[in-house]
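Every protein chain but one is kept in place in this view of the complex.
Here is chain A:
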């Protein structure tokens, strides 16, 4: 049987296992990923099966994790770095932005950087500060990095393998509050390409875009909207850099309305870039400006306030109403 029901977490675990079986050069590095199996258990059992040289519990130093990954990559390894939580990527930010991202260009292609940086991202788990951040725009803004965000077990299973096999550095964002969401995964299927967006629900009135944890929220909003006779078309962007907007443009030319949803603060978030591009490509079809729904321009709040901070079904529908009102 090639089909099994997996959570996103388990799908990632299985995908990592496959990647390690397929290529002996794949090395997992991170804090607590070995014996503990990671704080979210994404690497559970992998050190036991592949050994301490392939699944490395690192010292507590993120700059070290990414900096040594560069050297290992130069030796032909494929480091897969786990950052324990989104808010802890910043000690490694220097290595990612000034080194990992630029080495291919600087070496005129003589050095490849097949480094995967796995980051559980986003809020909604009731955590203390620095555990609920959405830092994707920092990375998408950095030339030389690719950024993807998975939303479901199927993409988690295939995506992590595709990212590891890919020759460029990839920031691989995992929707931590959805780690326990389940779906059927056919491990014998032919996967969709990594850098492609996907239409996940057809509709006529408004095109709604999301990635990572917000895909589920938007699909729920689409259900609710349908009950009120409003039809939303939903696209899971899947890839943040590069963006794959062709399907989006096709959709918006039909609906004339577009709403972008992410947890990250609205200002200069992915929504800003998408709004600009969609406006450029669809100017004559637009019935309303492209609207953005996101986090407020405040530090991520204490968890008692996160429900008010995070975009939810109501805020998506509110934006849909506003788009329809133009």
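What we mean here is this: a residue touches a chain if its C-beta (ideal position, glycine included) is under 8 Å from a C-beta of that chain, and two chains touch if they have at least 3 such contacts; residues count from 1.
Throughout what follows, contacts and distances are computed from a predicted model.
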item: UniProt protein name of the chain not shown, from "HesA/MoeB/ThiF family protein", "Pyruvate dehydrogenase E1 component alpha subunit", "Energy-coupling factor transporter transmembrane protein EcfT" or "High-affinity zinc uptake system protein ZnuA"; value: "Pyruvate dehydrogenase E1 component alpha subunit"
item: Of A:23, A:57 or A:287, the one touching the omitted chain in the full complex; value: A:57
item: Option from A:71, A:126, A:143 or A:167 whose C-beta touches the chain left out; value: A:126
item: Residue of A:39, A:249 or A:272 touching the missing chain in the full complex; value: A:39
item: Sites on chain A contacted by the missing partner chain, in the whole complex; value: 31-32, 34-37, 39, 57-61, 63-64, 87-88, 90-91, 126-131, 267, 296-299, 301-306, 308-309, 314-315, 318
